[in-house]
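This is the structure, below, for whatever I ask next.
Every protein chain except one is present and positioned as in the full complex.
Up next is chain A:
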Amino acid sequence: MSLDIAAPRRSASTGVFARTIGTYGQEFIILAAIVALFIVVGFIAPRFVSQTNLTSIFSGNAYIAVAAIGMSMVIISGHIDVSVGSLIGVLATIAGTLAVNGYPIWIAWCAPIVVGMVITSLIGALVAYVRIPSIVVTLGMLSILKGGLISLTGGAWITNLPPDFLIAQFRLFGVPSPVWFMLGLTIVAAMFMRYTAFGRSIYAIGGNPEAARVAGIRVERSTVAIFAIHGFFAGIAAILFATQLQVIQSTVPAGLELTVITASVVGGVSILGGTGTVVGSTLAAILFAAIGSSLIFLNVSAYWLRSVQGLLILATVLADMARRRGVK
């Protein structure tokens, strides 16, 4: 941004380049960070860039990127969902239970998406119409889902999943399906956010809800729809998570919601709403996965991953604040 202000008159080509950097600055930085990480760590530990490890990085974390797409939309609209980790756990359990109990596979795949959309629509309705802050609603939802999950499953793992159900282990052209899901959904969502009227109103609502309302955008209805879309992505993330192993644990990775939110925020989605892209959040999810894996290859305790995550959040939010001050 500051680059643009400093030199208002320049040739068209550099103008477009600088503007692209200005608009997608965060995405470029993260992409550069990913490339640099692979080069440096790959140089130190060549097995880091082996096919097995790349598959594990991309495929094993694709569900986080998918969840982060919906999360990004929610945050861009000025809200947040801290319950997404537990939600994914519950939806995965639902899918697994249906599959194990002999329901048709397509039902086991569709159920988490539908249930996810119902639950997040409920969150959206409470946020939009009852005007409870989303952090409060989703904190409540977090406990409800977490408690419900443990009571229902009794902490037992779901085993004996039918092989047809394990969609995350399918491959297309040798590439695991979660990677295709991640790429496809990111592209579709990015187009949706950029080119559709509804996608654009999400930015308007997050940037200035009052102005959006005055401009005739149905803010409440849109908010519910945004949460419903988020539930759709959470449902797909849950299926990818549930089917990547032969068993489904009754718990999700600790702090999954934070990982998802972090991917959005570090990907350039302003925590205050109104700006950001889903491409950025997907890239950030990949960056985290790569950092986590590289720590293992560099013999650094995996516990440091959390600290790195935290540092990245702080750095990004600081950069966002600085940028906002510039815009203001």
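The rule is short, and it goes like this: a residue touches a chain if its C-beta (ideal position, glycine included) is under 8 Å from a C-beta of that chain, and two chains touch if they have at least 3 such contacts; residues count from 1.
As a working rule, contacts and distances are computed from a predicted model.
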Name of the absent chain as recorded in UniProt (options "Pyridine nucleotide-disulfide oxidoreductase", "Rhamnose transport system ATP-binding protein", "Tryptophan synthase beta chain" or "Tripartite-type tricarboxylate transporter, receptor component TctC"): "Rhamnose transport system ATP-binding protein"
Residue of A:50, A:143, A:159 or A:196 in touch with the missing chain, whole complex considered: A:196
Hidden partner chain, touching residue among A:70, A:124 or A:274: A:274
Selected residue (touches chain absent from view) among A:56, A:97, A:169 or A:208: A:208
Residues of chain A (touch criterion as defined above) contacting the omitted chain: 1, 4-5, 8, 19, 23, 195-198, 200-201, 203-204, 207-208, 210-218, 270, 274-275, 324, 327-328
